[in-house]
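Of the protein chains in this complex, all but one are displayed in their positions.
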Amino acid sequence: MSVFVIGYYTILIAASCLAVYFERRRVFMLLFSLTLVSFVAGIIGGVGALRTITTLAAVLSLAAGVSYAFKEFLVQIARPGLARELRTAPLTAAFGMFVIFTYAIAGIFAPWIAPHGQAEVISTSFAPPDANMLLGADQLGRDIFSRIIYGARNTVGLALAATILAFVMGAFAGLLAAVKGGWFDQFMGRFADVIMSVPSLIFALLMLSIFGTNLFVIVVVVAVIYSPRVFRLTRAVAGNVVVMDYIEAAKLRGEGDWYLIRREILPNSTAPLVAEFGLEFCFVFLLIAGLSFLGLGIQPPTADWGSMVRENATLISFGDVTPLIPAAAIALLTVAVNFVVDWMLFRSSGLKG
Amino acid sequence: MSKKNQAQLDRLADAARQGRISRRDFMHYSVAAGLTATTATGLWTTKAAAQPKSGGNFRWGLHDGNTSDTHDPGTYVTRQNIFLAHTHRSYLTMIMGDGSLGPDLADSWEANDDATEWTFDLNQEAAFHSGKPVTADDVIASLNHHRGDDTTSAAKALLTDVSDIAKDGDHTIVVTLSRGNADLPWLMTDYHFAICPANDDGTIDWQSGDGSGPYKIDSGEWGVQFTLSRHDGWHREGAYFDTVEILTLNDPNARQTALVTGDVHAVSLIELKTMGLLQRDPNLDIHNVPSAAAITMPMFCDQAPFDNVDVRNAMKLAMNRDEIIEKITFGAATKANDFHHSPAQPYYPEGIPQRDYDPDQARSLLQKAGAEGLTVNLSAADSVYAGAVDMAVLYAEQARAAGININVVREPNDGYYSDVWLTKPFCLVSWGARPTPDVMYTLAYKDDAAWNESHWQNERFNELLLQAKSELDESLRAEMYAEMATLARDDGGTIIPFFNNFVYANRANVGTPEELAASWENDGARAASRWWFTD
Amino acid sequence: MGRFSDKDVLLDIEDLRIEGYSDETWVPIIKGVDLKLHRGEVMGLIGESGAGKSTIGAAAMGYARDGTRISGGSIEFDGMELTTASEGERRALRGSRIAYVAQSAAASFNPAHKIIDQHTEAPVHYRIKKRMEAQEDAKELYERLRLPNPQEIGFRYPHQVSGGQLQRAMTAMAMSCRPDLIIFDEPTTALDVTTQIEVLAAIRDIVDQFNTAAIYITHDLAVVAQMADTIKVLLKGEEVEQASTDRMLSDPQEDYTKSLWAVRSFKRPQKARPTDGTKPIISVRGVDASYTGGDKVLDDVSFDIYPGMTVAVVGESGSGKSTTARVITGLLPPSKGDVLLNGEPLPPKYTNRTRDQLRQAQMIYQMADTALNPKVRIREIIGRPAQFYSGLKGPALKQRVDELLDLIELEPSKYYNRYPPELSGGQKQRIGIARALAAEPDFIICDEVTSALDQLVAEGILKLLDRLQRELNLAYMFITHDLATVRSIADEVVVMQNGRVVEQGPKDQMFTPPHHPYTDLLLSSVPEMDPNWLTTLLEERGVDNIGEAGSETKDGSEKTQSA
Partner (left out) sequence: MSDIFKLVMKRLGLGLVTLLVVSILIFFAVELLPGDIAQAVLGQGATEETVATLRERMGLNDPAIVRYLDWLGGAVRGDFGVSLISGGSVGDAITQRFLNTLFLATYAAVIAVPFAIVLGVLVALMRDTLFDRAANILTLTSISSPEFFLGYVLILYLSVKTGWFPAISSLSAGMSFGELLERTFLPALTLVLVVTAHMMRMTRAAIINLLASPYIEMARLKGMPPWKVIVKHALPNAWAPIINVVALNLAYLITGVVLVEVVFVYPGIGQLLVDAVAKRDFPIVQACCLIFAATFILLNLAADVGSILTNPRLRHPK
């Protein structure tokens, strides 16, 4: 029994007792079940397993602490109305916002943050990490850390542009279809069906092969692929709004379609649309990563997480984590966005279950 | 030699026999133990190298296959096509492990004096998998498949000089050429010229997939997998495996994982960047074999600034080939010397001094040409070669030391060969392996060749090219090729940084001959018939 | 009080405090209420929305709705303290000893299961009866509750049964375990008057038969007067007063209670049609209408509305009142007949009408929640029509909005920049009125404008409308199902049934016999403040001749919750 093991159990059990003393039922349950799990894990996995648990717990509590601090920070700097809403955010959402914030900073200030250029060859291939290169070098001797920072700008920027375009197109068509109704609505619905019935990756593949893989084409193609989904959602949301009496009142006043869309329907459709924006952003992001993976996305030497995974995927078999870092960066951002979206959906549905 | 060393050598030999160490390792350790390289080689052959033995199911993962591939030899293009063809079909001749030309369907061949008429005697034993013997008719039909006005064969150009193919009995054919060509037997190894059974109307039946190769196809699906079993009574030595499975594994990671986990026994390509890591795996043997495929950088010799030979040579001197090979190919390449003749091809001229990175000399040559501060555009695209753009950028960086400004122009991948190659004055090109220097030079360096990519005109070179083509005396021919190489090196308009190596791997329990044919990956695409299991 | 002795106390709630979670804090909803209920006693809980009636009802079952919690006091049911009992113990009471009848049976029956399966669920779950026994019992209860076809009706799905019948089936379901206590949570509020009456009769009957104690929650005094032995009046989570029904009706003590009683007293002098040959401002001429592909919903509807007059259009749900309004506004072009505005025919579709035509006919909606865009500020809601029709801008527009806010008795500076969700129901309805007024119309359609409001608030709206009519000489088409409202505000009445006008004329004529039989039914079904009204009515007409049986509504369809 090492000092570590003894200390480990002492702290756990003491904390459990404290929880009982202060009648924190959930805290106690959590701590004590962790103690029990540790017994089992310790027997099976030895001290190593306990250390893993400790590390995980430390990472989790660090993340929770950072999220909490970040939430308080936001609450402090936000307007009073916004601050009140922010205070309702669960830790996961705060964590999500923190991650998004970090990515945004990394993306916007990439050239200043990244120690090296994204295409700059500064070392030998696969040089191990050192003081100069936090994560080591890639197959050409470029700094992986810098490339990941730039990747935030390129990949996220691209996905953001595509999502915004998809939303502008889809939402506008959806609102118009809801207001106009009749054959226009039917036609747009069918048209959306056609696009949706061709699998997105295949559609992108065809279009990118036709128009070439430059950034503009990627943005437009991805936007076209995802706009039907936005269209459908907007149509459904707006469909619920157009039956409201205030729309009827505005129609009877003789207002034009554009006024109806802009002033009456849009303000009442934003909540679900914003939530959908988050989700779509994730899908777009994953699609672009998938395209890069197939070699059809952003072209080298521009750093992009999808192609970074692909370029280094063969290293996985050797237990090298290099390719997992950009993939984890993708996953982390989408998780973060989803956390925030979850919270927003929860709020907009008014569900207190 | 001490006793201790002797014991150590015995252990090494044992290990080698059991396939625990590779030949390279054996050599390495033996030399370390105090033997000369020659002795070690001899020892390897006599003591260590295991005798091939039969049996087993050989799973073979290929890196380049398509679902739309077919059995039509005229449209062979992927590794899947080519490797399968070398496994289930036969050719007239084949390239041996030592690089020499050996017999396949043809037992022997000879030419008339000016090499305009070649006679091939066919092996009497050879038969198709259907049981039908291989006859002159089959060979003629198979070659004619690539001739004529309405052929769609990609190999048509190779046979333009052939004026007639006739049979002389059931097992002899006579090929008549309009111009002498001493290399015709070498040409017959081209992967398109697989022999298929003839139909009555003189066409061939390629659809059935029948052939006379070492293995016959049991079942298969293009782009996925072929299952083959040994063709009993194959007309040549080898074919040790009972069955062979050829899998198309295009994804590099899948291919590598399959090899590492033992799901396949050999793969046709490993990713260069993981070569070092794979070499550490004791269960794997990695082969790094020079090939005749090359990367070239043609400069238009009839266009300023490349119309000045000093500028051309300055450009050649401004390249640090070693760094490029190390960074771009991870060492999986053979340094080239600005003439398009690979050590993997016959008649390779030894002893021509290697041109190395010399920015100072390059600078002085530019001065001489009055072209200091030269600025040129170099076109490249990654579809040419993985890392082509990186390579161009690296070269630009190196050339800066010689006072040359190279702007790297990234061209679109699609349509590179129609819009950039032969159009832009300085670009990056990738060439597949050609069997002989003659084919290569004729294709891309002859003054009137359609693909003379550097617009190079050199009278002496063209004269030698024609002479060598029909010269049957091998030593004379080799001299001529040496002179041509020097001309291309010192006057030509093409920078050739390197010949890319074939880098492939197999499980350590697969026995391979000492020398591996360099015409294709995996022992000239003939791993199925030349390799064996050691356990 | 003498009927019940203290020994028989079934439910004893003392100093009950309940809090609700909103805006991050727990705010008190029930602020210390006592309640004592004896076996067999029916207590009416009455109060306006937000009084906490339903919350107390649920608390009596030891149940706190999501987002609420019981924070203090005690609830003792038959000797068992519910606030400290475990969830399992409390749950075991529900359905077996305390049952619940919800407001909307249509929403409270699970649409996925047959009625009888839901009925037998509790008895089978508590192992009180076997499934087959429970089914037999259900059929018997259906019979007692006078459901048509009691043998088969249980085997239908909820949506196949009308609202009044469902409400009775739910009462039967509550009875399935013969509980000691039933909580009735506004069981007839969502029903038409003619349907309400039979449900009331059935409930009273069955509670009497089994001598079940009950808490009857409602906002309708006349209804509770029929049902309860004792009445407790609540206001904002606190008790106002409690007394036996007779005493409460005849001699209320508190001012608030008195004000509730006084609601019905507002009455406006009746006006007659102008005789100087003025054209009617709106004239509906022989209109037929139907929704796409459906049956005819309006059949030869004709009536006139003269300037400055109020015409009430009454009828039950499905009678075509609102459809008539849609035809007038042009949302539903008639298939036959036409609508005249000041003698000029209006284009049938609103899109073809001129701006001025649209301006002259405005509309006020029933649900102020859906009638006002929640994301638009008050100043724009009211200002937009003024801007749109009169082209007002800048200070002129602001002045007009202030004027309008003054007209509807809301302080302009306070409400100018607010959003609708920040207002109360009555205030929202006032904004709706201001929006209609902003167009400077001559004619306003008021579609059930008071039915979603508490009585005191509704009263205020009616008075406001009356004042505006006098000041601005407006004509109203007043759509309602509430005859009390008709009585207080109308000049003329149009009675509709099944898309037809069955009777029309000046109000005084309509409220004096002889009536058309349907008008008669409507009038007689409105509960009155007399505790013996229901008993008398049943004696007069016989149990089988009330409600749906008495009316001839096409499908007896219920008024469903529209939110």
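For reference, chains read A, B and C in written order, and residue numbers begin at 1 within each chain.
In this section, contacts are C-beta pairs under 8 Å (C-beta built on N, C-alpha and C of every residue); 3 or more make two chains touch, one makes a residue touch a chain.
Keep in mind it's a predicted model, so treat the numbers as computed, not measured.
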{"item": "Omitted chain - touching chains that are shown", "value": "A, B, C"}
{"item": "Among B:Gly169, B:Gly223 or B:Pro282, residue touching the chain not depicted", "value": "B:Gly223"}
{"item": "Touching the absent chain when the full complex is considered, from A:Gly107, A:Gly136 or A:Gly306", "value": "A:Gly306"}
{"item": "Contacting the left-out chain in the complete assembly, out of C:Trp26, C:Tyr157 or C:Phe266", "value": "C:Tyr157"}
{"item": "Candidate in contact with the missing chain, chosen from C:Glu14, C:Asp78, C:Glu121 or C:Asp466", "value": "C:Glu121"}
{"item": "Touch list for subunit B against the chain that is not drawn", "value": "66-70, 75, 77, 149-157, 192, 219, 221-225, 227, 245, 247-251, 253-254, 257-258, 260-261, 263-264, 414-415, 417-418, 432"}
{"item": "Touching residues (missing chain, whole complex) on subunit A", "value": "26, 30, 92, 190, 193-194, 196-202, 205-207, 209-210, 212, 282, 286, 289-290, 293-294, 306, 309-310, 313, 316-317, 319, 323-324, 327, 330-331, 333-335, 338-339, 342, 349, 351, 353"}
{"item": "Residues belonging to subunit C that touch the chain removed from view", "value": "58, 61, 63, 65-66, 91-96, 99-100, 102-104, 107-113, 121-122, 125-126, 156-157, 159-160"}
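Going forward, only the chains that are shown with their structure count from here on.
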{"item": "Distance from the mean Cα position of subunit C to that of subunit B, given in whole angstrom", "value": "90"}
{"item": "In the complex, subunit B residues that touch subunit A", "value": "252-253, 256-257, 260, 271, 273-274, 276-277, 327, 330, 382, 387, 389-390, 393-394, 410, 412-414"}
{"item": "Subunit B-facing residues of subunit A, complex", "value": "119, 121, 124-126, 139-141, 209, 212-213, 299-301, 312-318, 320"}
{"item": "Touch list for subunit A against partner subunit C, complex", "value": "84, 87-88, 244-246, 248-249, 251-255, 263-264, 267-268, 352-353"}
